[in-house]
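Here the complex is missing a single protein chain, while all its other protein chains stay put.
Per-chain residue numbering starts at 1, and chain names A and B are given in the order in which the chains are listed.
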Amino acid sequence: MESYLSLAIAILAAPLFPGIILKVKAFFAGKKGPPLLIKYYTLAKLLQKGSVYSNSTSFVFTLGPTVSLASALVVLLFFPFAGADPLFSFHGDVIVLFYLMAIGRFFTVIAALDTASPFEGMGAAREVFFSTLAEATIFTILILFYRLNGSLSFAEYFTGENPISLAGASGALLLFAIVSLFMVLLTENSRVPVDDPATHLELTMIHEVMILDHSGPDLALIELGAFYKLFFYSAFITHLMYPFTLAHGISNGVIFYIIIAIIYGAVGMTESIMARYKMNLVPKFILTSFALVFFAAILTMGVFQ
Amino acid sequence: MINFTEAILVIILLSVLFSLGSTRLLALVRIMVLQGVAVSLIPLFLKDHGTLGSGPIIFFQVMILIKGVLIPALLYLAVKRVAIKREIEPFIGYHASIMTGLVIILVSVFITNHLRLSLPTGQATLLIAAITTMASGFFLMMARKKAITQVIGYLMLENGIYLIGTALTKHSHTLYIVEFGVLLDLLVGVMIMGIILNNINTAFDDVDTTLLGRLKD
Partner (left out) sequence: MDTFLLSLIVLFAGGIFSLLTYRQFNLMKGAYIAITAIGCLAGLFSIMTPLQEPSVVVTFSRPWLHLFTLSFTLDALSAFFLIPIFAVCPLAVLYSFHYMDKADRKGSTGVNFFFFNILIASMALVATADNIISFALVWEIMSISSFFLVIYDYQKEETRRAGYIYFIFSQAGAMFIFAAFALAYSRTGSYDFAAFAGMPGTIKIIVFFLALVGFGSKAGIFPLHMWLPHAHPAAPSNISAVMSGVMIKMGIYGIIRLYAVLDVTDLIFGQTLLTLGAVSGVLGVVYALGKHDLKKLLAYHSVENIGIILIGAGIGMIGIASDNMVMASFGFAGGLLHVLNHSIFKSLLFLGAGAVLQKTKTRHIDQLGGLIKRMPITGKSFLIGSVSISGLPPFNGFVSEFLIYYGAFHGLTLSGSSFIFTMFGIISLAIIGGLAAACFSKVVGVVFLGEPRSENAAMAVEAGGTITLPMIILAASCLVIGIFPDPFVQSAFSGMRAIKVLVPVTAPEVAIVTANLALAARLFLGMLLFSLVLRKIFYRNKVIERGPTWGCGFTQPTVKMQYTATSYARSVINFYRPFVLIRDSYSGISRIFPGRTTYETRVDDIAETALTDQVVTPILYLLSKFRWIQHGHIQLYIAYIVVTIIVLLLFL
């Protein structure tokens, strides 16, 4: 019961948090900013609309939004939100889930190429390039976690006897993991300093330019998938920062969502105080995240055991 | 709960890594502030060092002052006064530098395991961090063009030496005296560099060490 409830809350609440990012950015800019529920309004608006498809497109174009949403949803099924047991879990599920996210990306990319637009092709090229690098970081994080508690699934990481968290035995190493996971979050969810979702020039975008031709409900599905992805990464970091095995039920949930809100706030803050990197510096940024967690994994070799 | 020594060591390693990947001089100076402070704090948290007398406490305060404030301030002034361009000009690109960082830490872990020093528990990491910092300092000196980055590399090297010192010795006064001497040398070095850079800058247009190579006969 608890599992269903926490999953349902997560699914419903995910579009709320990007509103926080906008609020934080508005605060830094000295503006009032859009209402907190803005993303819900956007979704409702998009769902009511119809669509215009490009003449160049084929059925692949419609697969882009659906596959990316489906992959994001499956990931949520396996994640123990606020320490509640997930609906599904097995030894090795993290590998499957990160690959499922990759298939979501694959179809978003080919849907972009389906439109025959030069800009969307450019965005697609950048997206695949940066994600190949981010993938290395993610799997090194998994290596680190396996070294720390010998498990290969989200449920085992965070709900077992020896949960991975900052307060645990080798918490210091998780500093590396948290920093680099935050960098991966920024990369994979197309945030500043890797990509600027609010920019106005198509040439400088990555993710936004890929979905230029999607409109109406299709765009809503993509947005929804993006919210879930961002929510998943934030929840991942949240669990690293605070072990949810200590208390139960309501208090866990409250702490969980507070930390999530803080992380979204941090994303907003990063966006406010940093400029976007030049495209050729982005690989360096991701490579740094890889190096961080690689350091941590190497340090497990003789020392932190 | 979280172990502070380890956390600080992690911060030192983070700073090493970021320094290899940083593209701006001022950012590099800021990283050095962080590293300097973290390095000076390390002895305070080492378990077996017991209680500290007033002498060492003062020493640490001076250390933090020099490493965290004085040297960075001088570097900052140098960057500002000499109007050096913001970019760090690397001989070896950033990607390759970061990869070198990975190799360095890998090798330092193997060296540490190989040395088999009878270190107290938890200090093996200290040694790893120290060797990594030293080697990265050397690497920065080799791989960057500008004179000022070489000084920063030297600073990092010194941080590494200091870490090794703390790892290998107990609280003996000799360490502090030697360390203090080195630190003063460094301080003088930074000052001289500032003056020389300033003069070079007024005499020539550039402070690129590749151009200094032409001075050879």
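In the analysis below, a residue touches a chain if its C-beta (ideal position, glycine included) is under 8 Å from a C-beta of that chain, and two chains touch if they have at least 3 such contacts.
The shown structure was predicted, so the numbers you read here are calculated from the model rather than taken from an experiment.
Participant: Specify the residue from the set A:G19, A:P65 or A:P80 that touches the hidden chain.
Facilitator: Checking the options A:G19, A:P65 or A:P80, the one contacting the hidden chain is A:P65.
Participant: Could you tell me which of A:P35, A:P118 or A:G249 touches the chain that is not displayed?
Facilitator: A:P118
Participant: Looking at the whole complex, which of A:R105, A:R191 or A:H207 touches the chain that is not displayed?
Facilitator: A:R105
Participant: Of A:G160, A:P217 or A:G265, which one is in contact with the hidden chain?
Facilitator: In the full complex, the listed residue that touches the missing chain is A:P217.
Participant: Go through chain A and note every residue touching the omitted chain.
Facilitator: 47, 50-56, 58, 60, 62, 65-67, 69-71, 73-74, 77, 88, 90-93, 95-96, 99-100, 102-103, 105-106, 109-110, 112-122, 124-126, 128-129, 131-133, 135-136, 138-140, 142-143, 146-147, 150, 152, 202, 212-213, 216-218, 220-221, 279, 283, 297, 301
In this section, only the chains that are shown with their structure count from here on.
Participant: Residue numbers of chain A touching chain B in their complex, please.
Facilitator: 166-167, 170-173, 175-176, 179, 281, 283-284, 287-288, 290-292, 294-296, 298-299, 301-304
Participant: For the complex, give me every residue of chain B touching chain A.
Facilitator: Spelled out, the residues of chain B in touch with chain A are 1-3, 6-7, 9-11, 13-14, 17-18, 21, 23, 94-95, 98-99, 101-102, 105-106, 109, 112-113, 122, 124-125, 128.
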